[in-house]
Every structure is written in structure tokens, then in C-alpha cells.
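Sharing a structure with you now.
One protein chain omitted, others in place.
Showing chain A:
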């Protein structure tokens, strides 16, 4: 219960709570934040964010799909500013898997820069949601 975490999206404050550890999907890879981390601002890529600890137990991981944004860490307060965030419980596993396959096919078939960029973005989003649901099912 050492980190104070708030996830904010433009539409609404998504989640506020406490946790022990948080893994952020930054643009340079996954970054873990524990207690007393140095102050840092980093950009977040489209991906899965994992939070350990919380009301349930010390070792339980919760996952959220973040569609890009920023993370501010200072004095054990973590503020996540995301374009969009989805909780693992709210994702339908079969739907996520189908969307992921569909997006993957589209990406392979895409031609031209505009289509490729759009397909890539859709693929990343579908992948993030699928990953998040996979993590939840495993645990």
C-alpha cells in the first residue's frame, strides 16, 4: 500500500487507488515503479498496464489496457494521463481475440502508407486489449 495511483482519462477519472507496484508500458519498453522511485515523466505506448497489490492481496495483479498517454511519478504518487483506458474485467475474451486476429490480418494486407498506419494503430489497440484479457485469465 505504498503507491497512490490515479488513472485519468479525458472523459472521466478512471481509477484511484493504492498499490505496491505498477508496470507501465512506456515507449522504451516496460518499466516497473516501486516505492520511492525517482521523479519521472514518461510517455506511454498503447499496451497493458499491470498493478500489483491493492485492496485484494499483496500478490494479486490487475491489468488495464492503456491507449497511449503519459505517466508522472513523484513522491510515491503516480498519475497516469491516458487517452483511453479499459479494465480487464470489461473486456470480452472471445471478442478481444477475434478483434486481434482481424487486426493482424488487416495489417498484413494493408497497402499504402495511410492504410498501414491505420492498420498498425488498430492492431496495437487490439493487441493491448487481448494481452490484458490473457493476463487476467492466467491469474
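The rule is simple: a contact is a pair of C-beta atoms (placed from the backbone, for glycine too) under 8 Å apart; a residue touches a chain by one contact, two chains touch by 3 or more; residues count from 1.
Everything that follows uses one rule, which is that contacts and distances are computed from a predicted model.
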Chain not displayed: protein name in its UniProt record ("Proteasome subunit beta", "glutathione transferase", "FAD-dependent oxidoreductase domain-containing protein 1" or "ATP synthase subunit gamma"):
"ATP synthase subunit gamma"
So that we can see where the missing chain sits, which residues of chain A does it touch?
8-13, 26-28, 31, 38-43, 69-70, 72, 74, 79, 81, 83
